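Shown here: the complex without one of its protein chains, the others still in place.
Then we have subunit A:
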Amino acid sequence: MADDKSNAAAYWKANVRLITGCLIVWAFVSYGCAILFRPLLAGIPVGGTDLGFWFAQQGSILTFIAIIFFYAWKMNRLDKQFGLGE
């Protein structure tokens, strides 16, 4: 029982760590590259405009998809690793 408990706690900790990492990337591309840091990226041209504009209209959406699939894949592995899957 104690093992079950510490195993479950470790699983949850790993999950929260993974979520934190993914959320940092999520915030970085959308709030960072697309909005706040756009002036810093103004020097990088992308098809008639700058990188920040591209992130705002396309780049962040593509990154979001990548984040969700990465998370789903990683979590399904964690489920198995900790024996907590269905």
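The criterion applied here is as follows: contacts are C-beta pairs under 8 Å (C-beta built on N, C-alpha and C of every residue); 3 or more make two chains touch, one makes a residue touch a chain; residues count from 1.
Operating definition for what follows: contacts and distances are computed from a predicted model.
For the chain that is left out, the UniProt protein name among "Cation acetate symporter", "Cytochrome c", "ABC transporter permease" or "Oxidoreductase molybdopterin-binding subunit, IorB-related" is "Cation acetate symporter". As for the chain not pictured, it touches subunit A at residues 8, 11-12, 15-16, 19, 22-23, 26, 30-31, 34-36, 38-39, 46-50, 52-54, 56-58, 60-62, 64-65, 67-69, 71-72, 75-76, 79, 83-86.
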